[in-house]
Every structure is written in C-alpha cells, then in structure tokens.
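Removed: one protein chain of the complex. Kept in place: all other protein chains.
Each chain gets a letter, A, B and C, in the order it is written, and its residues are counted from 1.
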Amino acid sequence: MNKFSIRTDLAIETTELLIKNAKKAEKEEKIDGVEVDVEKSERDDITVTWVKITNEQGAKSMGKPIGNYVTIESPAMKENDAEAHEHIIKILSQNLIKLRNIDENSVILVVGLGNWNVTPDALGPQVVSRILVTRHIAHSLPEQINDSVRAVAAISPGVMGITGIETGEIIKGIAKSMKPDLIIAVDALAARRSGRINSAIQMADTGVIPGSGVGNKRMALNEETLGVPVIAVGVPTVVDAATLVNDTMDMMLGAMMSESKKGGEFYEMLSELHEEEKYNLITQILNPYVGNMFVTPKEVDAVIKRLANIIANSINIALHPAIQIDDINRYMN
Amino acid sequence: MNKFSIRTDLAIETTELLIKNAKKAEKEEKIDGVEVDVEKSERDDITVTWVKITNEQGAKSMGKPIGNYVTIESPAMKENDAEAHEHIIKILSQNLIKLRNIDENSVILVVGLGNWNVTPDALGPQVVSRILVTRHIAHSLPEQINDSVRAVAAISPGVMGITGIETGEIIKGIAKSMKPDLIIAVDALAARRSGRINSAIQMADTGVIPGSGVGNKRMALNEETLGVPVIAVGVPTVVDAATLVNDTMDMMLGAMMSESKKGGEFYEMLSELHEEEKYNLITQILNPYVGNMFVTPKEVDAVIKRLANIIANSINIALHPAIQIDDINRYMN
Amino acid sequence: MNKFSIRTDLAIETTELLIKNAKKAEKEEKIDGVEVDVEKSERDDITVTWVKITNEQGAKSMGKPIGNYVTIESPAMKENDAEAHEHIIKILSQNLIKLRNIDENSVILVVGLGNWNVTPDALGPQVVSRILVTRHIAHSLPEQINDSVRAVAAISPGVMGITGIETGEIIKGIAKSMKPDLIIAVDALAARRSGRINSAIQMADTGVIPGSGVGNKRMALNEETLGVPVIAVGVPTVVDAATLVNDTMDMMLGAMMSESKKGGEFYEMLSELHEEEKYNLITQILNPYVGNMFVTPKEVDAVIKRLANIIANSINIALHPAIQIDDINRYMN
Partner (left out) sequence: MNKFSIRTDLAIETTELLIKNAKKAEKEEKIDGVEVDVEKSERDDITVTWVKITNEQGAKSMGKPIGNYVTIESPAMKENDAEAHEHIIKILSQNLIKLRNIDENSVILVVGLGNWNVTPDALGPQVVSRILVTRHIAHSLPEQINDSVRAVAAISPGVMGITGIETGEIIKGIAKSMKPDLIIAVDALAARRSGRINSAIQMADTGVIPGSGVGNKRMALNEETLGVPVIAVGVPTVVDAATLVNDTMDMMLGAMMSESKKGGEFYEMLSELHEEEKYNLITQILNPYVGNMFVTPKEVDAVIKRLANIIANSINIALHPAIQIDDINRYMN
C-alpha cells in the first residue's frame, strides 16, 4: 500500500486517515514519529494543530518530509467577518514567527505560486499583490523604523502553461541572483474533505511542491533544491472530483443503510476496501471524463480575496515588527 | 414528477432525458410538440442539433419556452485548433443568421452575463470585450461600408453580488434608454453531462435566465420582460457537483456489476429510481457539504478564452456582412 | 471673452483665475454671486475650501451651475501615509454628509465613471470595486444594524469607446429601473495647475459631466437629466498638455527675465495677453501634435489606488453610520 497516494496536501488530513485506518485494523491509534498537538479557541471557533514529523518512520507513514506543519482552522475565514479575520491574522502571524524566527537583517522573498487566471488557483498571486515590498527602499528608510522593517521582495512567477518554464527553475534562478535568507511560498492546495475548503491555512517549514491544488505537481521548492529555507503557506481551495464522489458515496450509503437494509452487500464490499483502493477505483472510472476537473464553491472570488487579505496581513505583521495589529490593512492596496 | 427539476440548460440534454425516461417506461420515444433535427459534419466532428418546441405541450414537457434551440457540438472547440475553430465560427454565424435574420438598419446590444472574477463564469464578459463595437461611430463610417456594418453596442453588467442590482433591472433600464432592435445575451451554462463541458454552444431565440451556470437563477431576459427580442448564446462551462456524483455512481455501479455480482440489490434499487428522484436524493445528501459548489476543468482559463474568441468572431461576422471569414480575428483585441 | 474656455474642472481653480484676471484689470477681487470659505488644518497640511455659487451671475462668471463645491486638498493623499489618509477620510466623510444629508431609508447608487483600461482614468471604477454593496442584502440584515446600514448599489458603466453607448444613457436607464434616491458619481478630472494633480478631491452637489479628465465631454449627469440628485466626487489626475506648456513657459520666462534683460519684448507681449488668449494660442499650435494627449505622473498606478481607497472609505463611512472610523479598510478588498 502506497501511503503517498492519499491525495491531500494537509498534514492534519493525513493523520486523520492514518488513525482511521489504524482503527479499522484495530491497531494502536498512534503514528510512530509523529506528534500531534491541538489547541482550540472558542472565540471564532479557531483550531490550531501542530503536526511534528520527527523521524524517518514518521515521514514514511505520512508521505511528507520531516518538519513542522501548523494548521489554523476556522469556518470564519471564508465569511465576511472582519473582527474574526483580525483574530485569525493575529494567531497566524504568531504561529509563523513560532515556526521560524526571522532575524532583523534577513532578506525575505515571498513567492505567489499558481495561475492568476484561474480563480481558486490565484491565491498566491493575490497574496503577493498585498505584500508590503521594502527591499528596494530598505536602505533609505528613516533610522527610527529601520530596525523593525525587514527587506521584503515578492514575485508571482506564473505557471508553466503561461511561461513555458518550470516554476522551480524561475525561483531557483531568482534565489541565486538576489540571495534571500528565507523564502515564503504561498499556494492553493487540494483538500480531501470538502468541508475544509477555504477554512484552513497550513504553514510548514519543509517547503512546497507547486501545483498540488489546481495544477500538476512540479519540482519541489525547499532548502535542498533552492539552497534557502522555505516556509510554505497554503489553503485548500479545491477538492478533486474523485475525492468528492468518494465522500458523497460514503455519506449516501450511510444514509441509505440506516433507512433500508438494501444495498447491504454493496456497502460491505465497499467497507472492506481500504481508503486508497476505493479512491483509486473511483479515479479509474472517472478519469476519461472528469479526471482533470476540480470542485470549488461558487463564491470563490470573494473568498479568495478574503483569504489573500488574511495571509498577506499575517506575513506583513510577522515580517515587520513596526507594524502592529492596529495597522492591519493599512498597507493593503 | 416535476420535469423542471432536471438540472440542465441545454435543450438537447432535456430531450435525451425525456427519451431515456420514455424508453424505461416503454413508451413511444417521441416528445409531443418537440421536433429534433440533427446534422453531422465529419470534419472536426461537428454536430448541429435544432430542437424546435412548437406548442404548449412541448414547452411543458421540456420545461422550456416555445421557440428554437440550436446547439453546435464539437470536442475541437476546447482544444488549441485554429483551423477547426474557423470551421466552427463559420457554422455558428450561419446558424445565428438562420435563427434570426437581422435587418441592416438594426441596432444590436450584446450583453455579457456572468461574473468576470470567476473564471468559468467569465465567458460572457470575455465575449463582450472582443465584440466589434460600432454604434457610436456608425454615423461616421464611409458610405461604401456603411451598408454592411450594423450599429452594435456591448456591455457586461456584472452580477448582483458585485453591483447590488438585479442584472435584469440593469439590462431593462439600458434597453429602455438606448432602444436596441435585438439583444444577444451570452452566458455560461451548467451541463448535465460532464462530457459536454466546454464542447457545446447553444443559441436560442427564447431569451435566457442569467446565472443558470455558476450563479443563482434570476429574472428572465426575454421579449416579455425587456420588450426586445433576445437571442441567448450559452456554453456549459460547469456541471454541478450533484450531477457529477450521480453520473460517476452510475458508471461505477455499471463497472462493478459487470465485474462481480455484488452490489446487485443496491443497483436494482437505484435503477428503480427515476432520474429525478436519484438526483434529488444526492442533492439532499450533498447539500450541507457541497450544495453550492461547481465542477470545472483545470485548464478553464485557456478554454474560456478560446470559446470567447469563437463566439465573438461568430457574432461579429453575423452582424457585419462587411466582415468576411478571412477577416476572422482581425478585429479582435 | 468666453469664461467657459478656462480648462479646469475645479471650482477653486476657476475662482483663482477670476481673481487673477480681476487683479490685472485692477478691479475688485470679489466675484459676484460666489462665496469662498477656506479652512486649514496644520496636521497633514489639509485645506478645505467651500465655493458656493449662489446666483445666476455667479454661475455665469464661474461657468458652473449654482450649487456647492467643496475641495479637500492635501499633498499627503498621494503619498504612502496611512495615518494622514485616515485623517483625510474623516474630513472627507464629514464634508460629504454636510454637502447632503442622507436619510436612513435612502437607496444610493455609486457610479464609477471612466475607462478602467487607462490608469489615470480608472479612479471611478477602482472606487466602485471598493464600495460596500448592500442593496441586495439590505432586507436580510440583522435588525440591530439594519438602521445604520443604507441600501447601496454600485456600477462602473465603462466609456463610449468600450460600450458604444453614451454613459449618460446607461446611467439614466439604470436610474429609471432601480429608482435610487441619490447618485454619487466618481470621476477623474483635469486640473489646470500641475501641482494639484492627485492632491485634491472635489465634491459638488451639482452633478458631473463625464470625461472631463482623460475622456471627451459627454451628456451631463445631474438631477435635471437623471431625475435624481447627483453628488459628484472627483480628483484631478491629469493636466492637459497645453496647460502644462503654458505654465512652464510662464515660469521659464519669469526665470529668464530675472537673469537677463533679454526676451523683454516677448515677455511683455505675452503678459498683455489674457490667460485665455494665451491658452488658446498654445492649443492652436499644439493641436495637430499633442492636442489629444494628457500628462500624468509616472507612479500613477500606486497613487490612483491610494485615492480610490480614500474615497471609497469616505463614502462607506458616510453612507453607513454603523461603520466607524476604526473600521476603516475593514470592508475593503
């Protein structure tokens, strides 16, 4: 069984699946080499989950590199709720600093991955357009604020279908040329559970593989490939069609089972299948038809703007101690 | 059974469903008051289907007003195939003229419905941005081409979430103010069969209800509401999530049935359901989760551009006899 | 002498010119039927000037309709100075309410005039994209905030070169259809003094003639033409080329006069010309070459965003008492 085929970019979803499979197999519900730490805030229904992959065994089980994955979840982030957003921004920027302490002399490059022409994939470019860019003026700032403003650059490189160049090649070239101390890469992700769409922000200190969401998987962006540490920030903005069918069928069968006793054999047969096997079966059937489709909410345009605002504000505050929580949105365009 | 609940904007899909249901009921496979005429072109695999609803009985069965619905289908329209596109443009403009003869002194208003911020819903606005607008210069054109250039205006009114105004109110107001002789309204639609996405263009002389695709249904745009005849041009750019689940389950069950004999009872039970009942059951289950989602291909940005190009060229050629097929794209931006 | 040929959209510039001409003619420096009231705030170098045209004689001298024109000037509005912007927003929204009291049951339509494809003309559309639109949800708001939220709609109709329709026709049609109680029309203007570009916001209760700035003059938008009172909000974002040449020559000649005694006769000759005569002479010479050009600062993109933010925030706060000064930017995208 190849764990890597579990189609999700969220570490918390992988842990959920592993625990579910462990339950089925009546094994211990603990993943070796993986620590999970959950903190909930009643206000705005915010959950912060740290998943720490601590050794090779954990990395293998999770299908993800050793490192830290922190996910902030709240249904309020996709709503038009300015007060909750400020709360989320605060928590997000605090966890970003906790994930990686940023020296005051650091040069930071923020990269907006994804295709600006496809609404749910435009999250990265939309964040970049709201980042407070200072690297070109850092030397000319007044001394009193100089200590608390970092040198920040930002770029949206586009996707291979637009440029003809692998995104990793572009970022690698720019990184070699401008030599940042840290890269923060923002991307749209794919979720496994449709209920999590636009309601969770994951940050990881292990880098990112662009195109996990809407696009196709590409060269990894991480310290190994770029020579610079990479913080990945991502939001699941889509589920893939096969996942959706899978989830719905589960719910449907459950519903029908409780109503009638019909469908029993079919349900049992499905139940016997491992998650991956079932997913693969669906993918196989769907492929010629909808294998290349994604599912996203109708109000995707407004939601992507809200998420871009939250993430850009969090990055701006985390990078520039001069910017206080009260200044939120002040530097937005 | 409410025929109107069949969720499709395409007349050809409604006829398919009615015939399928008739078959199941072992009734005659003919719909009273509906004439269907199909013409195929081997080159570029183009199918032209005219559905004519000729009386109230037909309108009731179809859930659509009396009038003519012509659909041009070709898998080539979503591909990067310039030669096939020219062929499709030719056929499309010929059928548009056949659908409604346009007098040389006519003033035509082209309306691009939909939300320009949501890629699969941006078809209408993208067509409008490629329309050759001439109404403001019509009086100053040289005499030799004057006879063969119509007075054309074009506007994309946005959607209610952006303007706070019902789209129908905006168009009605403009129509009263500028008094066009004909309105051509272009919109993204929802298909029932995912295989038809971005591969069919429907034109109808009965008007349109905006927001059938990604948005929500609104005030109808037709001769009754606007006082001006309305030609609707639409492309299915999305399927709704429930439809997708429904189709996949059908295929999956079929596949499993032929492999094993398991699942038999469940399949039989499903088979007994009418199309609509099954769809409604799925919608009910999905609703709290994905009721408000749409499904669209990953390369939606490039495909919408191609379709906008095809439709805008067809309209430009149909409206201005001065523009020949060789001039295709000449007036594009 | 035709006073109307003084090419400026700002009432304060017209008064300046009239007073200058009066001085030259050694007449009294007061304009009959025009009251001017100036208030300065040291903080952020803000000047608020109310010009009230009180009778027909004043209207004739000014070349503008009877009514109130309030201009807020500050060099800080074009800079990246969030604190000063908040101060300006406060003053702007207070003066907007002073200009016209808005009843709590009012329906307001905000119109963004201008061409979104030409940066200095995109001010109106950029304001509209930041307006808090509520008309479509006004009936469903919770009761406790219902009293303090007005029903606001917003639209950017484009320009005649894009739509083929006179902008006035579009707005007139929409106004008839949705029946607002007040229209607020935002447009880019042309200034006479290049120093005022992007540093002054004029609000008037007399309506607006679209296209005064970059475009060409069109049908007026005012209570007479639309049947609804119209507040015009404008910023000079360009000067026309002839004005620039005129101003520079004045400065140049002055500079040369003080240096040498050469050029004396020429200077005298120019001095003898009335402002308008000189301007007309320059226009005549320039026309075949640059008659259709405009002059604007290089950083126009960033400045237009800042101004759009200031104006949209001011309108949002003035229209919705529920929004406090602390909420500034909260509802921005």
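Going forward, contacts are C-beta pairs under 8 Å (C-beta built on N, C-alpha and C of every residue); 3 or more make two chains touch, one makes a residue touch a chain.
On a predicted model such as this, the values are computed, not experimentally measured, just so you know.
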Report summary line: Among the options A:52, A:90 or A:135, the absent chain makes contact with A:135
Report summary line: The one residue from C:36, C:82, C:138 or C:302 touching the chain left out of view is C:302
**Report entry** Residue touching the undisplayed chain, where the options are A:175, A:233, A:249 or A:293
**Finding:** A:175
Report summary line: Residue positions on chain C contacting the omitted chain are 115, 117-119, 161, 194-195, 214-215, 241, 244-245, 247-249, 251-252, 255-256, 260, 262-267, 269, 281-282, 285-286, 289-290, 292-302
**Report entry** Positions on chain A contacted by the hidden chain, ascending
**Finding:** 133-136, 151-155, 157-158, 160-166, 169-170, 172-178
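Here, only the chains that are shown with their structure count from here on.
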Query raised in the report: If you average the CA atoms of chain A and of chain B, how many Å lie between those two points?
Result: 35
Query raised in the report: For chain A, which residues are shared contacts with two or more other chains?
Result: none
